[in-house]
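Left out: one protein chain. Kept in place: all the others.
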Amino acid sequence: MEPVLKLKDICKEYRRGGTPFFAVDHASLEVEPGGYVNIIGRSGSGKSTLLNIAAGMLPPTSGAAELGGVPLTGKDDAELSRIRNDGIGFIPQGASALPTLTVLENVMLPFCLYPHDGDGCGYARLLLDRFGVADLADAWPGELSGGELRRVLIARALINRPQIVIADEPTSDLDVRSTRDVMEAFAKLNADGTTLLIVSHDLDALKYGKRVYTMSEGRLAEGNRLAP
Amino acid sequence: MGHVRLTAAAVAKRSIQRRPWRSFCLIFAVLLFSFALFAGSVLTLSLSSGAESMANRLGADVMIVPAGYDPHIDSILLSGKPSNFYLPADTLERLSRFEGIERMSPQTFLATLSASCCSYPVQLMGIDFDSDFLVKPWLDATLRRELKDGELIVGYRVTGEPGDKIKFFGKELTVVGRLEQTGMGFDAAVFLNRPTIAMLAKEAERIIKHPLAADGSLISTVMIKLKPGEDSVQTAREMNSALNGDGIYALFSKKFVNSISASLKTVSWMVRGGLLFLWLLALVVIALLFAMSLAERRREMGVLRALGASRSKLIRMALTEAFLVSLYGASLGVALGAAAVAAGSPFVTEALRMPFLLPAWPTLIFLALGAAAASLLTGLSAALFSAVRAAKSAISDAMREA
Partner (left out) sequence: MRRLFSALTALLGAALALSPFVLFPVCTAAAAGGGHMKCWYSGLFITAMGVLVIAAALCAWRGRLVAPAFAVAAAAALLCWLVPNGVVPISGDGWRAGLCGDASHACNAVTMPAVGKLVAGTVIVGVLGLIAGFLRRDGR
């Protein structure tokens, strides 16, 4: 079966004080449909950089990235943005809801960026209900708890029925209970067939995934290399 | 449970409402500029129209007034301030000796009193129908006959419609027409023939002694049209050297027109300078406020990019915000400008000592739309640089901002 996401020999080079260094150093990864991949690693290991490349938000210095067989490299900004909108449900790190829109409007936002068939408003309400935050539809993001907000952002990521949901540190600023709620939501999503790629430095998140990779100094290796 | 539609304009409007003080400053900056642009343009155009009207209407190359009254001619010509003054009885005979005169037209002035508390002083101007070249062209085009005894034509700002009866010094006269607007003192004057004005002076004698009552042939000014090729400055100089000692003063009308034109130029330059300054200020303030706003929202912009908004879409969203703010400010500014023009126009001539003629409605509407469009463009261009810069930011860098 064709992988949903395919990263082949990805490199991302930066210059720091004139000296080149590789934030991502020849990383390769394939995520199959229905897969649930965790990438763990210490701060500064290059996880977020790899994630940004995988989500088509950062061009690699070299290597190839494909989403559903469609190359992400060599595309102009307009094409890439559309691919990202339709094909990837991205959950950024931290609070990333627009404070000027209600919860419902935040969930609808990706749907409204481009013409889409169907009832975006109705589906947004359905998603909010699915994650147990339907009664917060008319609330403002600032009025929600961390856990509630994170579930809203998961709903937002699903509004366009993407091929893959990519989350960057989804539980980084949450308490234990909220972390558990969020990870269980992801697990349920995956059980329903959604493909997931999650970056985290929280080792407890591992028990919810199917495969794990470790990022260290820009290098990606399969398995948990951080276990004591 | 209502259905929600999320358009780019709706997102922009939310963003504006979320930051009320910043939005207020933006709207106010555009409002100030559009107000000044519209009101300034109308002022300049009205002053030009007034000056042009005056130059056309005056018609005369040389004006003869009693010596010592030449400064007062400004008041009469500009604001129609009522005056009584009379030239020596044989003035016309003396003037006829000068060569180069094509035609002369005497006028007799009589000021009404403000005896009745609801009346206000009006300048009555008795014209000689056969020789007149100020009012007669209008008469020929509209009334198509001479002014009879007991009839009068009102200036544009005098109350009275054709058929109305107006009383002066207890005598009822019939209004037969209203002059079109000139922007000058003629707008506040009433025109009659000389026999009628002499008759009124006799009636005025019941209240106050009046030289015109004793001698109905007295004249206040003589408007002189010179033959083609004659120099009005030279002619006026010759007349003054011959007649000054006899209480007669010759004023070449171009001097008056030129001094008005010089004042107009000064006012125009001041208005233009003020507008340029305001435009630069508006540009800088709007650009600064937008830059601050977009810098604050860098992470928001990053999130929008992450969700699939392209650079051009982001720029369009930022410009939509600038458009809404500028549209509101521009509309309010133009409306306020129109209110200021309407409220102030009756008093401008008095204040600036210059003729003032408001443009016709189509021109005013064109100026209003032009001012609004210019203000809108100013707001959009000021925001463009910040919008483009924000959109060009790398998504990962933007989202890293806390």
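Letters A and B name the chains as they come in the text, with residue numbers starting at 1 for each one.
Simple rule for what comes next: a contact is a pair of C-beta atoms (placed from the backbone, for glycine too) under 8 Å apart; a residue touches a chain by one contact, two chains touch by 3 or more.
Please read these numbers as outputs of a predicted model, since none were measured by experiment.
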Field: Visible contact partners (per top-of-document touch definition) of the missing chain
entry: B
Message: Tell me which stretches of chain B touch the chain missing from the display.
response: 16-18, 20, 23-24, 27-28, 31, 114, 116-121, 157, 159, 328, 332, 336, 339, 342-343, 345-346
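As a convention for this text, only the chains that are shown with their structure count from here on.
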Query: If you average the CA atoms of chain A and of chain B, how many Å lie between those two points?
result: 65
- request: Spell out the part of chain B that touches chain A in their complex, as residue ranges.
  value: 1, 3-7, 11, 14-15, 17-18, 299-300, 302-313, 394-396, 399, 402
Query: Hey, which residues of chain A end up touching chain B in the complex?
result: 48-49, 52, 55, 57-58, 77-78, 81-82, 84-86, 90, 92-94, 96, 98-101, 104-105, 108-110, 112-114, 121, 125, 156
